[in-house]
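In this view, the complex is presented without one of its protein chains, the others remaining in place.
The block that comes next holds subunit A.
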Amino acid sequence: MKVIVDQNKCVASGQCVLSAPEVFDQREEDGIVVLRAENPPEGLADDVRQAVILCPAQAIWLEEQEGEQ
């Protein structure tokens, strides 16, 4: 899966970091999302999907490849 974030929509809630700390982080100065892993391993897929659902700003998208759930 490929993860896409929109820093302009992000509201710095950090819910994505709580869900998947290996994939997301927050900028030191303002808490806006930064991607640590653009193509996270399949083992983190559920955590990343949780981050997508919980993001209060709808600032995270996934592009899932064929064959994935």
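The definition used in the following text is that a residue touches a chain if its C-beta (ideal position, glycine included) is under 8 Å from a C-beta of that chain, and two chains touch if they have at least 3 such contacts; residues count from 1.
Methods note: contacts and distances are computed from a predicted model.
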| item | value |
| --- | --- |
| Name per UniProt, for the chain absent here [options: "glutamate synthase (NADPH)", "PspC domain-containing protein", "Ferredoxin reductase" or "NADH-quinone oxidoreductase subunit K"] | "Ferredoxin reductase" |
| Absent-chain interface as seen on subunit A, which is shown | 11-15, 17-18, 26, 28, 30-31, 53-54, 56-58 |
